[in-house]
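Heads up, one of the protein chains got dropped from this complex, but the rest are sitting where they should.
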Amino acid sequence: MAEVMSTSRAINAAMRVAMAEDPRVFLAGEDIGVYGGAFGVTDGLLGEFGAERVRDTPISEDIIVGMAVGAAITGMRPVIEMQFSDFVVNAMDPLVNQAAKLHFMYGGNVTVPMVLRLPGGGGTGAAEQHSQSLEAWFAHVPGLKVVAPSTPQDAHDLLLASINDPDPVVLVEHKLLYKAEGPVEVRGSLAEVDAAFAGTVPRRTGGDLTIVSYSRGCAVALDAAEALAADGVEATVLDLRSLRPLDLGPVIASVTATGRLLVTHEAPGPVGVGAEVVAGVVGSEAFDHLLVPPVRVTGRDNPMPYAPGLERATIPQVEDVVAAARRLMAEDD
Amino acid sequence: MAEVMSTSRAINAAMRVAMAEDPRVFLAGEDIGVYGGAFGVTDGLLGEFGAERVRDTPISEDIIVGMAVGAAITGMRPVIEMQFSDFVVNAMDPLVNQAAKLHFMYGGNVTVPMVLRLPGGGGTGAAEQHSQSLEAWFAHVPGLKVVAPSTPQDAHDLLLASINDPDPVVLVEHKLLYKAEGPVEVRGSLAEVDAAFAGTVPRRTGGDLTIVSYSRGCAVALDAAEALAADGVEATVLDLRSLRPLDLGPVIASVTATGRLLVTHEAPGPVGVGAEVVAGVVGSEAFDHLLVPPVRVTGRDNPMPYAPGLERATIPQVEDVVAAARRLMAEDD
Amino acid sequence: MPRVDPSTPEGARAALTTMWTIRRFEEALEDLYSRGLLHGTNHLSIGQEAVAVGVCGALEEGDLITSTHRGHGHCLAHGADPMRMMAELLGRVDGYCRGRGGSMHIADVDAGNLGANGIVAGSMTIAAGAALSMRMQGRDAVVVCFFGDGAANEGSFHEALNLAGVWGLPVLFLCENNQYGMSMSQDSSTAGGSVAARGAAYGIEGRRIDGNDLDAVHAAAAEAVAGVRAGGGPALLEAVTYRYRGHSKSDRNLYRTLDEIESWRNERDPVDRFEAAAVASGRLTAEDVDAVRAEARDLLRDAVQRAVRSPEPTVDDLDGAAYAGRSTAAVA
Partner (left out) sequence: MPRVDPSTPEGARAALTTMWTIRRFEEALEDLYSRGLLHGTNHLSIGQEAVAVGVCGALEEGDLITSTHRGHGHCLAHGADPMRMMAELLGRVDGYCRGRGGSMHIADVDAGNLGANGIVAGSMTIAAGAALSMRMQGRDAVVVCFFGDGAANEGSFHEALNLAGVWGLPVLFLCENNQYGMSMSQDSSTAGGSVAARGAAYGIEGRRIDGNDLDAVHAAAAEAVAGVRAGGGPALLEAVTYRYRGHSKSDRNLYRTLDEIESWRNERDPVDRFEAAAVASGRLTAEDVDAVRAEARDLLRDAVQRAVRSPEPTVDDLDGAAYAGRSTAAVA
């Protein structure tokens, strides 16, 4: 049943499933129609569903998101694309002051079932204003949900689950993952995917060390784990998948067993998701099992530069994770 | 020399000092002129410095901040007020994509010496959209500096230091602190205050427990420490003052001595500043000295509600900090 | 067929009742506040009653509104129960938002009020989305988006009018121009000086009307709504009015003169004017007017009495309340 496809095709397929099934679902964003989106993710959907349901918008991020809020609270299920996640800065009011708060603030009288797709991350030479990983902000905001798939199947399933969710969901997509391929079982309907599944899952198991990541960081973590295995160090790699809510149970269980925690992500370290993972784990019963201080391997604390060498140096690389893991193993055995 | 004044007067005095000394300094914001600002912080300055330098703006947060960026990179030193910190959501592009990045992105060819004052926090019954504590976002962004005074003197000094700083500084002001009074030595000039001073300082010392906070959280922490002292538990209370850069040295040193860490702030816990403090401390040499898992006492993870009882329950109270500290002391002695 | 037609005796009576209800509601808040029973801040619409009542009266069942921080009038004019509004302002469980939202965030979704908003212009993009939603669902409804003169300088205003324009959305943008955005006069904040004239930038014919003349407001709104409903795309009205009270509790009124306030209150009060017009035209008698005033007074007295008896929410009410579905707490 599963076929091999890229993450962008998997997302596209999820939109197709949802739109075919539920007339309330529609898409909107900049150049998502005939252009197919800056990354081709919506390619073909205009032809299939027409311009009323695949809506090209003006370059107006504030109203793209605000419009979605208005549509969502009156019965629709908008799925919105920011062309690059960086442009969400222009839409923080509708996202944070409106979407995240209305259900609570209006005493439960409205729900805001909308999905905001955010293609983010570096590695494409797009530089400072087109390469950010801003998920820490959203994970800090009560009222939002934030998911960050690392595989084509999860991208497919998490989008379906997000569309099915009564709350506003931010879908963190990493641009470099769009072309990454994997087996995908295309779901037959929205109901096939249960939102509650979006917890942390292991991508690899090993008893020496726990590596935690999400989104593209999982690929880096897995490659690092393979390199470490060549040295005889076996790491568990956990994929958070959801950043809000954050499912730390499996992380705590794994760290309790391994005693060593490494968290890696592309966003800068200070007040990033990695800080929350570390703080959550050390605040738990795993505390007593930690053999060495938990370590974070994050993006360098500067804007994403343009020159390839500088960009590479700003994004955590496999060798950075390996080196940090080796230091962790060397300490205090 | 020092006189007793409120935090809002101390900030006002700092603006007066800077404007009298440096013709490049000017103020802009909504209703900061004849109205004196929503919280009266700019009261009197229009009369003293005139409408060219105390600029009432239209209700247009995006350009208030973007205008400041343009003025800053061409030789001025704008000091900008968001009427409530919550409205900065409308200005995240000029703040994050522009102010924070231009110096780096343009290869050092421009500097962005601007100050953004953000009156935030709850406790005034202003509800969801007028009560947020958003500092975690800014502390996550390379290129910004973020300071959060807890005393009138620090509010005065940190504003002067921020105006003197070549980089964009976000000044986190808590609305409930505006009326809080304390001794203030009004500085004679900008140069009297050195930006480098903005590190973490102790507000109280005790050997049993380290409590870390910033902004209004310090008052809560200090009151809690007094209550604990009545039980014979002596806490050190550290005031971070700067959230980016974050000066963890004194925190690490204190935790190394006490073995117990409690961080408290009003913002919700997930991916908040407290997570960074905990992660930074456990990632340091203090790890080996920790007796019990570090604990965070943060705002409840929901938007700030209107009803007084609900608002109170959402903001960490002295008794919450005391209770958490007692649990910390009870564990694993 | 509009819900209230002030050209008829019944309609005139209904409109006047609502105007008085609004005014008495705001006055009751002032009273509660001065007695220390109301916390937070609030923005009163005394002097602006004709806009809310004239516009909402021109709507039909199923039409929607979005409102602002100065929204009590819109809310009442669109059918809200004063008791539940009062309970909301008092932070009680019978409030429209269970006490969570307060003055700036009252939503009465059942009646078609999608909510007040504490963010200036924050509801403008939401209104456009609601209008799109109505169209996509094949519903005939019109959305009225109330906003202030100050809001017209926010980027959201621009994006909302542009999108509504290119997509031809069924929304009436209703600028309640009370001439100040807090302390800034429209002249000092608004290049070009007119919100109505800005419509042309989006291919929308904007109209400026006397917002203190209930009959005029109603007529203009009815015409605009009919055009929007007929598929003519968005419309824009700028109703010129005035607020007598300060912007909010912190206002010292330094930016305008007492004379200015007095002249509006004495010479152009919308309630006075409508009473006079309705009596002159024979729609109402002087006795009707007295009866309406008494009715509004009693209504409010009763609303306050019942609202204060409503219980305060308890902390459990917060559990999971930030999410309609599985909440953070459930997993983390």
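A, B and C label the chains in the order they appear, each numbered from 1.
Criterion: contacts are C-beta pairs under 8 Å (C-beta built on N, C-alpha and C of every residue); 3 or more make two chains touch, one makes a residue touch a chain.
These figures come from a predicted structure and were not determined experimentally.
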item: Missing chain: touched chains present in the view; value: A, B, C
item: Contacting the left-out chain in the complete assembly, out of B:P119, B:P142, B:P270 or B:P293; value: B:P142
item: Residue in contact with the excluded chain [from C:G36, C:G138 or C:G193]; value: C:G193
item: Contacting the left-out chain in the complete assembly, out of B:E21, B:D43, B:D167 or B:E192; value: B:D167
item: Touch criterion as defined above, residue of A:N90, A:N164 or A:S284 at the omitted chain; value: A:N90
item: Chain C, residues in touch with the chain not shown (by the definition above); value: 153-159, 161-166, 188-193, 197-198, 200-204
item: Chain A residues that touch the omitted chain in the full complex; value: 30-31, 33-36, 38-40, 56-62, 86-87, 90, 124-130, 270, 300-303, 305-310, 313-314
item: Touch residues of chain B, complete complex, unshown partner; value: 26, 52, 57-58, 60, 62-63, 65-76, 78, 93-94, 97-98, 100, 102-113, 142-143, 145, 165-167, 195-196, 199, 242, 244-248
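Here, only the chains that are shown with their structure count from here on.
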item: Farthest-lying chain, centroid of Cα atoms versus that of chain A; value: C
item: Chain centre separation (chain A, chain C; CA means) in Å; value: 40
item: CA centroid of chain A to CA centroid of chain B, Å; value: 30
item: Chain B and chain C, separation of their C-alpha mean positions in angstrom; value: 36
item: Where chain C touches two or more other chains at once, by residue number; value: 97, 99-101, 105, 117-119, 122, 155-156, 321-322, 328-329, 332
item: Set of chain B residues in contact with two or more other chains; value: 86, 90, 127-129, 270, 301-303, 305
